[in-house]
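Down below is the structure, laid out as structure tokens.
Shown here is a partial selection of chains from the complex, left in place.
By written order: A, B and C. Residues from 1 in each chain.
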Amino acid sequence: MSMGKPVDQTLAREFGLSAEEYARVLDIMGRTPSLTELGVFSVMWSEHCSYKSSRVWLKQLPTTAPWVIHGPGENAGVVDIGDGLAAVFKMESHNHPSFIEPYQGAATGVGGILRDVFTMGARPIANLNALRFGRPEAPRTKAIVDGVVRGIGGYGNCVGVPTVGGEINFHAAYDGNPLVNAMTVGIARKDRIFLSAAAGIGNPVVYVGSKTGRDGIHGATMASAEFAADSEEKRPTVQVGDPFTEKLLIEACLELMATDAIVAIQDMGAAGLTSSSVEMAGKGAVGIELDLDHVPQRETGMTAYEMMLSESQERMLMVLRPDREDVARAIFEKWELDFAVIGHLTDSGRIVVRHNGVVEADIPLGPLAEQAPLYHRPTVETDKQPPLNPARVENRWMLADALAKLIACPDLCSRAWVWDQYDSTVGGQTVKRPGAADAAVVRIDGSARALALTTDCTPRYCLADPEAGGRQAVAEAWRNLIAVGAKPLAITDNMNFGNPEKPEIMGQFAAAIRGMSDACRVLDFPVVSGNVSLYNETEGRAILPTPAIGGLGVLEDAAQAVGIAIAPWLDLVLIGATVGWLGQSLWLREMAGREDGAPPPVDLAAEKAAGEFVRAQILAGNVRACHDVSDGGLLVAVAEMAMAGGTGVRLSTGPREIPGHAYWFGEDQGRYVLAVPEGAALLRAAEAAGVAAVRIGTSGGQDLTLPDGGTISVTALRAAHERFFPSWMGT
Amino acid sequence: MKAGIVVFPGINRERDMAIALELASGAKPRMVWHQETDLSGLDLVVLPGGFSHGDYLRCGAMAAQSPVMGAVRAFAAQGGYVLAVCNGFQILTEAGILPGALLRNASLRFLSMDCHLRVERADTVFASGYRRGDIFRALMAHGDGNYFADTHTLDRLEGEGLVAFRYAMPNGEITPEANRNGSQRNIAGIYSPNLRVLGLMPHPEDLVDPLMGGIDGKPLFDGLAAAFTPLRAA
Amino acid sequence: MKATVTVMLKTGVLDPQGKAIGHALGTLGFTGVGEVRAGKVIELELAETDPAKARAQAEEMARKLLANSVIESFRVSVDG
């Protein structure tokens, strides 16, 4: 590629540095940097590693609570879950690689996020994924969906971490830019968390895992650039995942972590050896010296530049206590992984990289971090849309017909085809598998406790009103945890947006952060980790703003978790207020062919009151099934409960003042459907708590009996619900 | 019951198996590393599920060559009891300890879902907790569970009553629809001629706790525990 | 020497992958495609310099590990 070219402003540009940024490099170095040095600057100052466009906004997110042990800034967030245990979790995107090579892109995405979690000393116990694809009929969508699903399964199944949840949306805005966001959750003893700040002058710097090849060089800068028609040329060698090596790496690292050998540890993620060594030394305010001759190499003749920028997978960097080197070496040899001392810590405050006896890079770490670019990019607010008056939206359909069409559409149909390819039970602790409940529930080995896990975002709301959408995404995650009976603790986020240099995109970003912050604060649901993916555009067209939220909650007793499946002879009660909000609803899109109106607002005070009430009822043992009302509205929620339980429901008439289609398909927020043996008692309790509640029907029989006189059998509903994926994929 | 679980690199259901064995017998199983060769003192050797060596060449092919497999072969030859589930079953066929092979699922996709198994005979230590003809639920989680053997071998297995379990509909019917991975004659598990080695693809060990969705797999482990627990004085 | 071991499913063993490829080729508009079979190829860099010995070695590897004789057959080719 750039070998042989002189290091100058033109080359810096090719490496993604602006003229001003390059001037700053010259200033820091006091001379023309070497190629390797330029490489280090370019990846460390890339959007992916430096968060230069997003940092000013991310700082506004609430990140603290009494149960937060480590918020953003570490490899993953850490929260106290009781019993001396901590949950460690984070979500990360692999959007661009998954578009180029769906299988390997998604697989290595899973591998990367796993490493962020076990690098902190946690055994990964669950994976989730939030996926957005283009229109099913768009030329590449099918191959991308197939590859991404196989890749997630291929990696997760092999490493033996159950994939327990996630979400999928389709929209034209993702035709040329799918989103693959992967989340991992792990468990550690809360007094045994491992951090990345290096310490101890003279301590050995150790490389473990796979060998280094010329994989994905400049992946970090690529993830920071928009796709153009020439993206073929920007193609780096795609990384191939090796889940077997990852599995060995997990076991070897956890075995070593049970000793006292490790001072600091960090995975080699984006920008590989560069970012891991620079960040470890930087956080510890020490210097670091690397001798690349000792780096285990898969290929011959690699240059310093290539080794420093390689994104080969399944590698870790550690600082060890010098007297424990042999203990560590023995463990990695047992697991048949490479182990090499490649350097040591110094007091110079610099990173010095040697190769074949030549100093290839010598950079002061302080300025590299402190003078990293930080942009206050201009923002423009998204124009607000007026709320839709439901009475003005014509309805020509019987409820049963609209329901049958809605639950069959790609955004609402059964995802069984997808999760049937994910091992969701390995580990023997999965209490609620995909499809069984609003959040996945995974018990903690050796404890009665369980974690509840979910990912949520409604991008069409975010496009119409990014602030309302950001608020809604956090609220929906919170609601899904409540719906299984868990106490919501914290979130991780994955901010997927377009080109931040466009004010309207930066406006979306800022507004989404405002809405999210608002919800986090009121719901006591802080952000403890996250990831930003910008430049998600093809040919200048941006994706829908997609702040994907990964939520985590805890149940003290796994046996208290409830799912969505209903049994016969229960009363169904709707909690939360309904006005019949059709703006941006799926009914409006699928039936009326319109995508307009303001999205449904979230009243956070009402949200909190309803959620706390629902959770108390679940913990009191009064609730047999619970489902939050989201995409598709009330009737879709009821139909999902009926299909899961194989039981019909007779529904009562809604309030006269709301048109039927708006009542049954409106997407008003903050609502749950509860199935209880005795509706009257629940209504009394709700009234006492000041929470809106109304009895909407009774379960039993084989059919959904609707208030407009129509019926539809649960069998017919299931057939419609389960059709899309298998028929699309031909399996 | 003294059970040993063999751990090959890449195995990942060893903990699920340990939970099920301990729940039934009260005793923690011993974890046996793939390079060990001493299985003395064990009542039961278990080869669990997972992806030994990544299953990169063929499922179980590399694990079948491990040092421990010599010991497993000798243990079985001396009449020892061996339970091999999923990758374990694949390893036993690759090692030639059980006949046949496990091909890629007919759909060419990984299948992670419930299935139902019909108990073909209950007069074995493994199936003593069931009755012949019982239908029980188990979890499938494999990409290569498509049982294959030549006709002669299949006829011999049938003739000698060595088919342990078949994929069935919940009502017990043996249909192509129940046979998601495409196995010949719906075979989900087989015995060695002395009925002391069982290999099967689905996971009974993941259904031993009502919280995890059911206890359909528990009778298998209870049966084993009962067989190997010395009668306690009344 | 370089030895190449090609491993195919035996005739009589169902080859769903080959079938799926055949089907996909049809969907893509390719006509006149008869049977399609899918297999594996393993290329080995051997220190052995005698072609006959290298072949014998690769055959031994195939028998012991690379192919499963219950379902697969193999062929070996050797070149300098």
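Convention: a residue touches a chain if its C-beta (ideal position, glycine included) is under 8 Å from a C-beta of that chain, and two chains touch if they have at least 3 such contacts.
Predicted model only: the values in this text are computed from it and were never measured.
Asker: Report, per chain label, the number of copies making up the whole complex in this file.
Answerer: Copies of each chain kind in the whole file: A x1, B x1, C x2.
One rule holds in what follows: only the chains that are shown with their structure count from here on.
Asker: Which word fits how the chains touch one another: line, ring, star, complete or other?
Answerer: Basically the chains just string along in a line.
Asker: Return the distance between the CA-based centres of chain B and chain C, expressed in whole Å.
Answerer: Centre separation, chain B to chain C: 30 Å.
Asker: Per the centroid of Cα atoms for each chain, what is the distance between chain A and chain C, given in Å?
Answerer: Once rounded, the distance between the two centres reads 41 Å.
Asker: At least two other chains touched by the same residue of chain C: list those residues.
Answerer: Not one residue in chain C touches at least two other chains.
Asker: Going by the contact rule at the top, pick out the chain B residues touching chain C in the complex.
Answerer: 57-58, 61-62, 65, 93-94, 99-101, 103-108, 148-150, 182
Asker: Please name which positions on chain B make contact with chain A in the complex.
Answerer: Touching chain A from chain B are residues 9-13, 15-16, 19-20, 49-51, 53-56, 107, 109-113, 139, 141, 143, 203, 205-206, 209, 211-213.
Asker: Can you tell me which positions in chain C touch chain B when the two form their complex?
Answerer: Per the touch definition, chain C meets chain B at residues 12-14, 16-17, 20, 64-66, 68, 70-71.
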